[in-house]
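What you see is the complex with one protein chain gone and the rest in place.
Naming follows writing order (A and B), and every chain is counted from residue 1.
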Amino acid sequence: MTDEAGVLLRVSIFGFVAGIIYWFLSYEWLGTVALLLLGAGPGFAGLILVQEQRHRGGTGESRAVALRRLAGIPPQDPPGPKDLEAEDLGVLPLPTIWPLAAALGFTILFTGLIYGLWLVILGLGLAGYAAWGWLAAVNREHRYGRLEADTEPPSPAAGPVGDPRPYPDPENPQPEPERSER
Amino acid sequence: MQPSRRAPARWLAVTAVALAAAGCTPQSVTEQGQAIYNLYNLFMYIAAVVFAVVSGLVIWSVVRYRRRGDELPTQTHGNNRLELTWTVIPTVIVLFLFVATLRAQDKVLDTPGDAQVNVTVTAFQWSYRFTYEGTGAEVLGGPDNIPTMVVPVGQRVRVKLVSADVVHTFYVPQTLFKRQAIPGTVNEFDLTFDKEGIYHGQCTQFCGLQHAQMVYRVEVVSQGRYQSWLAETTRRGSAGQPGT
Partner (left out) sequence: MATTELPLPALPEAHHEERGGIVDYLTTVDHKKIGILYIVTSFAIFLAGGVLALLVRWELATPGLQVMGENTYNQVFTMHGTLMIFLFAAQVSTGLANYLVPLQIGAADVAFPRANAMSYWLYLFGSLIVLSSFFVSGGPAAVAWTAYAPLSTNQFFQGTGMDLWIIGLAVVGVAGILGAVNLVTTIFRMRMPGMTMFRLPLFTWGVLVNQLLILFAFPPLTVVFALLFLERNFGAHFFDPTTGGSPILYQHIFWFFGHPEVYIIILPIFGIISEVVPVFSRKPLFGYRAMVFAFFGIAALSFGVWAHHMFATGLVYLPYFSIMSLLIAVPTGIKVFNWIGTMWRGSITLSTAMLMALGFILVFLIGGITGIFLASPPIDFAVNDTYYVVAHFHYIMVGGLLYGMFAGFYFWFPKFTGRRLSETLGRWHFITFFLGFNITFFFQFLVGLDGMPRRIADYQIERWTSANVISTVGAFLTGVSVLIFLWNFFRSIRRGEPAGDDPWEGNSLEWVTSSPPPSHNFHHLPEIHSERPAFDYRHRDDPAFAGAHTDPERNLDRG
């Protein structure tokens, strides 16, 4: 299991154990439910991570690696690419006003709960408009990348974790980029 | 600026003041509070030692290990035995404090059998009403009238604490005890005063505009004086509150 799944699952176990002990000591509903939910939330996320890792192939740690770890021998560094392109570190979006507009719309919507439906509708409208603009920007950048249309698309070398797949373009099918372990 | 030379002096000053604070807990005027006072002192001695040791180590390491050249010191990453020690010892100390806490807690919260005096304290915005169960006596406070709860010395006083509106507290600093008055709940606790006197009481749970004025007194008197006060108050109906 990956370190991340480990973190989440340990939090989850704590939540369940603490919740159960707390119930039998106090019979108090709210704290028990809160602690059990604390267990359920990260537990769910952790299990998804484990599931996804299994799906990607391998249990995350081969027997040889597990034996090294238990023996106290430091792990070998995971293989990484020697030539990191800037894009391999992650695709950076272009500056955009839509997050500000969406935040404004959302805030106006919430404030409308105090002042009346008309303000809620105004906020909803602005937030909706911002969501539309935001998605349009995302769509545009995925399809055409951050580069101009006539330059090279990012190399499909094995990149670090955050490498999002570009929006599949039917005219230019690209090989699936390999994904490294973390 | 010579911080390293001032540092030990500063440490001494801070530690001394911290230890002086140990003498500043009020002595308790109830039996139940005595357990709290003793527990506080136990915690204080341990705390003073921990503070002196840890702050001493900090100051010492700054004084002793100031940079004196460009050479890198030994790049130690850790020490398993040391780290285990300073995990186990605090755990032991903490467990010890927990056991001491449980013992004191039992003494403070115990409500065995019947009490000789039963008072229902009703907290409201922004004063108190004291109703002596089984008698007709009642004391009602108000904006211009600080109510006094009269109780006999040496006898177990059982307080039933309720609230008429928001959350308040019943707190007499010299009893080292407080309890919240929560609307919809009846909170019960005992106070056995062992010293006569007049003690200041105040609401500590923020309860609105005049929270700062929500004060009262507890007057602890001899049993004879208490009986006569009770008789007189019952006869008068409601003590000290004009026009109620």
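We adopt the following convention: a residue touches a chain if its C-beta (ideal position, glycine included) is under 8 Å from a C-beta of that chain, and two chains touch if they have at least 3 such contacts.
Please read all numbers here as calculations on a predicted model, not as lab measurements.
Asker: In the full complex, which residues of chain B touch the absent chain?
Answerer: Its contact residues with the unshown chain are 1, 3-4, 14, 17-18, 21, 24-26, 33, 35-36, 39-40, 43, 47, 50-51, 54-55, 57-58, 61-62, 65-69, 71-83, 86-87, 90-91, 94-95, 97-98, 101-102, 104-105, 108, 125, 165-167, 169, 171, 173-174, 176-180, 182-185, 187, 189, 200, 202-213, 215.
Asker: Going by the touch rule given at the top, which residues of chain A touch the chain that is not shown?
Answerer: Touching the chain left out of view, chain A contributes residues 3-4, 7, 10-11, 14-15, 18, 21-22, 25-26, 28, 30-31, 34-35, 38, 41-42, 72, 74-75, 77-87, 89-90, 92-100, 102-104, 106-107, 110-111, 113-114, 134, 137-138, 146-147, 151, 160-162, 180, 182.
Going forward, only the chains that are shown with their structure count from here on.
Asker: Round to the nearest whole Å and give the separation of the Cα centres of chain A and chain B.
Answerer: Going by mean C-alpha positions, chain A sits 48 Å from chain B.
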